[in-house]
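Only a single protein chain was left out; the remaining protein chains are all shown in position.
In this document, chain identifiers A, B and C correspond to the written order of the chains, with residue numbering beginning at 1 in each.
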């Protein structure tokens, strides 16, 4: 079987026909198979939401945890067995809303993982409430007079936090998306990919066409290592929305902060209870 | 009694002699009294920590809530009775650590309040663990090999999030601190004041002297309305640390998003149960 | 007469619209209605269905049997065919084998196509159903005119309705009814309406099925009534925001389901120690963790009662019906204010999504009691103590800014009468006792007693709480009609645990606890809080609500044998 085939789940999805999630799944599987990563060599951590159902819609090691809590269990895995690749995948409500504190602090940790955020600017699964990225004048059943906070710009936030890899892609451009996911997977350190994803059921403003009219790829000579340019480009939103790797830098990854993690992964190590005798010396 | 006297609590504090918290209290009381705000006209919301004990160490309306949760109850107050001034006050562990998600999203809401963060770069009350702002190589009982994440820069974060008022001050310069707190209290919208505060018991690196050697006031002609300069100055840390209002802008405040809040404060309004009859029309 | 119409299809096929229009039609005609939803946690596809039970006598729960099926897709035929009673009717667009049931084949999609809008196929089905039931079109026409606001859409729907009507023959004769003074409402709306009627001024919440409907309803009235509804960044923020508003003096509320409640549990204790009134609507769904997000269960009972570290007074209301969602939510606000404590209104998806006719609520039954310090008291206070020790445990409550020259200080640490932190044993004991005293005062002053149904002499006592009441009542009535001496005790408050009626009705009976969970949580409560023990438990934990028939059958089989 080809690697691509290995990822095929055998069940229908819970997604709506026409949803951007299908394209993301496709690009993801292609990215993984082009990198020759098998389903058993990678773990996917997700929260709760439509996007977060991903591990049920392909065949992969998966930890489908709690709403807003996709990142923390991945940190545990990075420590326990860094030999497995790590994908954290969830909706933008899950990631930037309920899970905001984990995002904030894991950028500081810089764990080696690819974080794919399906940004449909809406809470899909719970049927259409505003999310942190909903546009300024979005009105919903809860906010009939419009949302009460400014939209969150994840790209600008992550660049300013000096995350080690910050990209935007678009489910409507699967080639670009595949390439970006590959780069995120290959990047050593925390790699955020905010993926614009139309929700055909609840977001009637930011449709596929809306995005298509605005999205453009960063210039070929764009230098993602240039922090101040990145910060500026991160502001672009509205008439024109850049996609691509907006910012990048290499720095110490989380696991390397623990010198005791040098040899085999923890999961392969047993504890020798005889060591207790040495430990008791402190209490004698 | 002078307003200043009105703020005098009659109990000894739980703070260590020499702690920066005393100076902050002093500056705060002076700021309030110079603005002629009486203790009954302002409410202080705090979390848990040494800094968060503030409402017990002066006489003021106070809601001393949960660790990390100083901001959310203040939002409730802003809605229920915006005629009372609002101070949110806590440690940096409380604010940037446990409470990070509320910070993130309340900057987006822009409630009209002054947020005073006692930043001693350590968890004081729990006896010396690293906080989000602890320096890169800080080692503690929990992190004998040093902290495992990069320090959080609250100023840069808040500027990049386009908070409407971002300042840094220093407990070692009470005049500056008083002035800054006054400006924060007078600013319409969310005003973050990160206050450098030596902890004499647990932070042996960032001492009063350490700060004094580094801290300087922003130039007189510094323009806090200039976003990109602000972002750059927000980066300064180490040999030289600027204090002052680093960034400022006026924008819609949270309460003004609710047109129904036009008249008297909610707390003064009673509900007329006869209105039930009108509401029932929907269900007939 | 008691008929159950099931409309089945996949998510996204417009089931809700069909349900709404049929409910409204039958309601307007004066029938009693109990309508429920069975839906999956997805936006499109899968298999969902609505059951509309209607009749000429009060209905208190869903039916077990399916009399009429409107199948919007083939899958629905497969799933429901065998559930339809013998001689029952299946309305479907196509030809299928239906054994001993009657198939009414309706070319709904062709008709809709002809009319130029495929979406109106459902309206064709409605027309067909009405004809089969021998009902007139007029009421439905009015309903459609109100339901849609675009003239063109209304017209095409009216046409579709008529076309459907013409497709089939009358099959059933319904009795004529004419009930007045009723409203048609579901559990979440009733809960929200109860809160609004109690004068809630601030609602902070984070969306979570099946509680979101409460927030939606209140939000829809916020501008008109000067209420503020705020979507919080997470449930922790939601409860703390509400506490801040309540401290500031307004009635405040939050709502969620079990997972969100878990996140709120620390805040619940904060309400407890700061003695801040707060209403939390906890609309249960099956757990643990994410569980079955759109289904029903009663498995958060012990969690809610025991939530948060430490010990503090708490009231847990468990409304027993849609109507009760309104009245007990209203009452909860008065209780919370009077006793200065959190009240959890524990509902569930079954109640939340049950739409039924209830007797019109009246504002005359409503009396808002804030119990804040009044102006006169305010003037006489010199050295305000938020936590003044009193005999009944209740201290005078003022909000910040209310008292001239006096501040209001509340604290999550243990504190003295002024709200300042203390650590000494003596004050600690006094404050624990003060808070505990409030529970004693409640037991003395408030009746939180369950409702009894049945004859005086009984051998069996069915005991249930919350939403199980409706189905249990139906079962009890049928058992009584069969001459079994069975009574019913239905709790709509479970904490503090009321024991008066138990002591009255339970002695000498065999207690049968009926509840929607797998570990018989209420039965445990009964054991620890009363002198009685459950003889047998009828439990259900498949995510679906009880029906009266099911309880009746299981009672016969498991208890009477």
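Structural remarks
Here, a contact is a pair of C-beta atoms (placed from the backbone, for glycine too) under 8 Å apart; a residue touches a chain by one contact, two chains touch by 3 or more.
Keep in mind it's a predicted model, so treat the numbers as computed, not measured.
Displayed chains that the missing chain touches over the full complex: A, B, C (touch as defined at the top). Within the set C:302, C:443, C:499 or C:553, the residue that contacts the chain not displayed is C:302.
If you put the hidden chain back, the residue from C:5, C:262 or C:506 that touches it is C:262. Contact with the chain that does not appear here is found for just one residue of C:155, C:390 or C:518, C:518. What subunit A contributes to its contact with the hidden chain is residues 6, 11, 14, 38-41, 43, 45, 48, 53, 55-56, 59-66, 69, 71-77, 79-81, 83-84, 101-102, 104-105, 258-261, 266-267, 269-271, 273-277, 279-280, 283-284.
Although one chain is not drawn, its touching partners on subunit B can still be listed: residues 12, 14-17, 48, 50, 66-68, 97-98, 100, 123-127, 129-130, 132, 141-145, 148, 201-202.
Interface with the hidden chain, as seen from subunit C, comprises residues 40-41, 46, 236, 257-259, 261-263, 265-266, 269-270, 272-274, 284, 286-293, 295, 297, 299-300, 302-303, 305-312, 411-414, 421, 423, 425-426, 428-429, 432-433, 436, 517-519, 524-525, 527-529, 541-544.
By definition in this document, only the chains that are shown with their structure count from here on.
Just to note, of B-C and A-C, the chains joined by more C-beta pairs in contact are B-C. One simple way to say how far apart two chains are is to compare their mean CA positions; for subunit A and subunit B this gives 31 Å.
Multi-chain contact residues of subunit C (touching two or more other chains) are listed as 222-223, 230, 233-234.
In subunit A, the residues that touch at least two other chains are 97-98, 100, 132, 145, 148.
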